[in-house]
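One protein chain is absent from this view; the other protein chains keep their places.
All chains are identified by letter, namely A, B and C, in their written order; residue positions are counted from 1 within each chain.
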Amino acid sequence: MAGRRRGRLSVWRFITLRLLQAIPVILVVITATFFLVRIAPGGPFDSEKPVTREVRAALEAQYRLDLPLHRQYLSYLGDLARGDLGPSFKYSGRSVNELIAAGFPVTAELGLYALLVALVVGGGAGIIAALKPHTAQDYLPMSAAMIGICMPSFLLGPLLVLVFGIHLDWLPVSGWGDISGDKVLPSITLGAAYAAYIARLGRAGMLEVLHQDYIRTARAKGLPQWQVVLKHGLRGGLLPVVAFLGPAFAGLLAGSFVVETIFQIPGLGRFYVQAAFNRDYTMILGTTVFLSVLIVLFNLLSDILAAWMNPRLRAQYGRH
Amino acid sequence: MALLQVEDLAVSFVTRNGINTAVDGVSFTVETGRITAIIGESGSGKSVACYSLLGLVPRPPGRIDGGRALFEGRDLLQMKETALRRIRGRDIAMIFQDPMTCLNPYMSIGRQLMEPLRYHHRVSRQAARARALELLAEVGIRDPAATIDNFPHQFSGGMRQRVMIAMALINEPRLLIADEPTTALDVTIQAQILKLIAELQRRRNIGVIFISHDLAVVADIADTIVVMQRGRVVERGEGEEIFQCARHPYTKKLLAAIPSGSKAPRTEPAEPLIRVRNLCTWFAPGRGAAPVKAVDDVSFDIQRGEVLGLVGESGSGKSTIGRSILRLVPVTSGKIDFDGIDLTALRGRELKRMRRRMQMIFQDPFASLNPRMTVYDTLAEPLLLHGIHSRKHVAQGVLRLMDDVGLARAFVRKYPHEFSGGQRQRIAIGRALATRPEFIVADEPVSALDVTIQAQILELLQALGREYGLTMLFVSHDLAVVRHLADRILVLYRGEVVERGSGDELFERPQQAYTRQLLQSIPGATRGF
Amino acid sequence: MSTETLAEIARAERGTSLWADAWLRLRRNKLALIGFAVLSLFVVIALLTPWIAPYSYQAQNLELGASPPSAQHWLGTDIFGRDLLTQILYGGRISLAVGFVATAVALLIGVTWGAIAGYAGGRVDAVMMRLVDILYALPFMIFIVLLTVVFGRNLLLLFLAIGAVEWLTMARIMRGQIQSLRQQEFVEAAISLGLSPATLIRRHLVPNALGPIIVYTTLTIPSVMLLEAFLSFLGLGVQPPQTSWGLLISYGAETMEEYPWLLVFPGLALTLTLFCLNFLGDGLRDALDVRGARD
Partner (left out) sequence: MPSALFSALPAVAIALLLSACGTGESNVVSGNRDGILHYGNGSEPQGLDPHVVTGIPENHIVRALFEGLAVKNPYTLEPEPGVARSWDISDDGRVITFHINPRARWSNGDAMSAHDYVWSWQRLLSPAMGAEYNYMLFPVKNARAFASGDITDFAEVGVKALDDLTLQVTLTERTPYFLQLMDHYSTFAVHRPTVEKFGGATNRFTRWTRVENMVSNGAFRLKEWLLNRRIVVEKSATYWDRDRVRLNGVVYYPTENVVSEERMFRVGQLHYTQSVPLDKIPVYRQMPDSPYVQAPYLGTYYFLLNTTRPPLDDVRVRRALSLAVDRDKLNDTVLMGTVVSAYSITPPDTLGYYPPKLFGHDAQRARELLAQAGYPGGAGWPGLELTYNTSEDHRKIAVALQQMWQDTLDIEVSLANQEWKVYLDSVTQMHFQVARRGWIGDYVDPNNFLDLFLTGGGNNNTGFADPRYDELILEQAPRAATRRERFAIFHAAETRLMQQMPIIPIYTYTSKHLIHPSVRGMPSNLMDSLNLKYVWLDRQWQADGGGG
């Protein structure tokens, strides 16, 4: 009992430690991004019809760009410490906080569905392939996975729309939460590449596990094959997948831009990419900070999940 | 009628390189209430024979070529998979060799225990749990109620094997197949497990097949002994018969392989090569936590040309001492003096020079060889690194080493996985000797090997020790092995030296209770091997 | 002591035997060989393209416009009336070069970085991997835009830019591999021989960690080819009339309904490359895994 309690406490220690380690990372990211965006050619007020000098000066004053660079930096850090990501340059009268708050839930939902698709399709394909390696049952799903990996979403998205949205008229071609079923195609499109990776990872993991001694033990108990695979093989086989999920989910959020554009989804991915195109300084910084925090959190989460799924690792973290 | 009657069983493996006959016309019987031991070294087909009965040999590449296996009158070999599944884990249960890998690490032992019961008998969860608790108590798990929800890694090897046994017995099978159930365990634990199996068998009156490579292990418990070599049964008999009058040369070899006797006392004058003073090696598990005192205030000398035995069970710190001397783990405090040089103070280039003079042979010849380096590369590396041979002449050096350790020269381009365990250990020994060291730490060099191989390797070590004039620290959990080889013995318990003396002294006049326990655990001890 | 053995040893001395052996084993894997042959063919075709291409890659025939496959133009023409086969041939030169060189850059940096971090452990590892985290989080597009401005545009820069992005994952995989290998006894054995860390990493750790790296590499090459197209949009990649498979596919995707052949054929070229790479990668992994060679 005592040992277990100490283990619990240490998990919190571990989490705290990791979060503390993340602080310098995020600080460096902020600093580097802050200066990088200002070095990049073109500014937020550049447009095809150039503004007069007076107007530019007034705009810069409104956005505090008239301050010396180090003062801008310090005042940004000050605002950030208070949780204020500043006003957007592009969307007048909107704060970056507000824009992220509007976009993130949508992207998170999209990412979650995409991940579900990836897990169901990819995990399923990986397991099926691993059950009978080097047969058609292996080659077919794995070939599909390979195509999935190299099929960019700017290609898969429109293809799915053409087939299911236009020719078959089963599903809406765009939108998010407006028409029933409009979440299906984007989720599949975004999840496809990840499904392919998961299929490969899952297959390799399952093959490895199915050769373990404890699988033989399970079979010696007289369990049927499906129980052996699902009850004894799955957990160990999918561990590499879990380790992949954290970075993958963070990647999904950052990489949802293309899918969000194709399907006109009001998510964070569009803001993230457009901010860079618009040189929306505060928005670039805000989304970058937000995403790096997410990356840290999701990596931590997938580590914790992996540890939770793997009792041996659980013990290791307990000792840390 | 016999519980199990196997007749003319033949199993082969179809591989790309042709057909490999693994089991060739094997027959044996198992009676209710009796233990049949199948003895043979790795690759003799003893495990395949038993696995094929239960359909646990993967097919393909495995193939059953013929024979019958009547279990209570029904031929197991003719049964469909579904019918066989009803027998597996219910009427016939198995225990496997390595309790570390044979339990599912992701599932609590309780769930694993209950699984066969729930699957075969559709018992409620509560009832299954109650039965599991009973069995855990029966196999000697302390406080089962508190530990039933623990995971395998939270148990020691011996305890895991007890769990395995409980799992096998939970459905009250009529036949138990135990495949080398004690080979991966320390001697003391091995003795306990053997006792447990014999006890349970008597209490339940079931039939047992006990598979082992070591005659000594089964000496006390087997009723019938079947000796197998290269897929065939070469000898069979009631337990006592075999020991008294073995006919087949292979059986005799097996008997002879059981280590026995003490080494003759040394006559050379004592001149310490290594002095260890107040050695402490602690591991810090993390900031703030109390350190694990793997080695705590240990002092001893090793004389030049001496073989010093270091005995203790897993976790006693015996391997850590060896690694501390070789500077493979950081020393917490204390002094290690090698021929007048303080090893703990060495850095960089000096340390590298020193490494030439001291080498190590590891326990697991599977893990201690780089799987992607050929014998040639493995042996040439130290020769080139320490400039013992020029690149031009290194091939000659490699060949000479192979001769020394008794490996055929033709194998020079092969990879470790292409060798048997004993051959691999020969490569490892060759690598250690390549630098012509003065001192060698042998860390359980034979405990992963079959007895027959064990004897060969021990002999090789002895011969090479003489030839190279080696000083050796020989680490083992097996007193019999150590006694056979060592001039003096240290007994280690929980990081401290509890007793020291020559082999005979310890065997005849053990001072400490722990030493006595070690002595009693030697398999076949009562038989006087 | 037969002369045979000596001859064998003499052979063993030449070159690194692991790679020689891997090659021997690879030669027995039919799929991998096919993959290797097709890829080699692609490379040879890419090298010979200026001589074998049926048309000039920039000559336009605006009146013809986009036309489906025909006797004159086997794979059809694009909207400028340019021969698609020629475009694919020339695009292959760029794509294959980008794919292989950029991946090689990523491989070099990633493997070295990951191996050092994984071997050193402790604080060094923490600092090195935090740097990887930082690079992961930086806004990629701003980074690329800056590159174009600071260095101007050229292909070498493109390789470096892609390599500089792709090595991060490589480093992570490598580090994980090295960390688990680090615990193995043969590493301890190598240390006790007195090997320097650099030699130890190079001779003992890296060859044993190559399996997953090779598989990841075969997946990286096609994604790098597509990334190149994206960088071209940001102004870093190849400029028209030069082209690449990635660009052809992205143009083709825009007009997949009107001129499907403009998508299908470049897509086929990329997919074929991907499959061959994959077969070769799996084969190479198996070939390097000397243990798996038993059956």
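By our rule, a residue touches a chain if its C-beta (ideal position, glycine included) is under 8 Å from a C-beta of that chain, and two chains touch if they have at least 3 such contacts.
Nothing here was measured: the structure is a model prediction, and the numbers come from that model.
One chain is not depicted; across the entire complex it touches A, C. Residue A:Gly42 is the one among A:Pro24, A:Gly42 or A:Gly78 that touches the chain missing from this view. The omitted chain makes contact with just one of the residues A:Trp176, A:Tyr214, A:Phe244 or A:Phe298: A:Trp176. Here one chain is not drawn; of C:Ala20, C:Ile34, C:Val149 or C:Leu200, the residue touching it is C:Val149. Residues 40-43, 45-52, 54-59, 61-62, 87, 90-95, 99, 102-103, 113, 116-117, 119-120, 123-124, 158, 161, 165-166, 169-176, 178-181, 183-184, 187, 230-231, 234-235, 238, 261-267, 270-271, 277-279, 305, 308-309 of chain A touch the missing chain (whole complex, contact as defined above). Touch with the hidden chain on the side of chain C covers residues 58-60, 62-63, 65, 79-80, 145, 148-149, 153, 232-235, 239-241, 251, 254-255, 257-259.
In this text, only the chains that are shown with their structure count from here on.
Separating the centre of chain B from that of chain C, both taken as means of CA atoms, is a distance of 45 Å. Averaging Cα coordinates per chain places chain A and chain B 47 Å apart. Rounded to whole angstrom, the centroid-to-centroid distance between chain A and chain C, based on C-alpha atoms, equals 24 Å. The touching residues of chain C, when paired with chain B in their complex, are 1-2, 4-6, 8-13, 17-18, 21, 184-186, 188-196, 199, 203-204, 207-208, 288, 290-291, 294-295.
Across the interface of their complex, chain A is touched by residues 126, 130, 133-134, 136-139, 141-143, 145-146, 149, 215, 219, 222-223, 226, 249-250, 253, 256-257, 263, 267, 270-271, 274-275, 278 of chain C. Interface residues of chain A, counted against chain B in their complex, comprise 1, 10, 212-214, 216-224, 227, 231-232, 235-236, 309-312, 315, 319-320.
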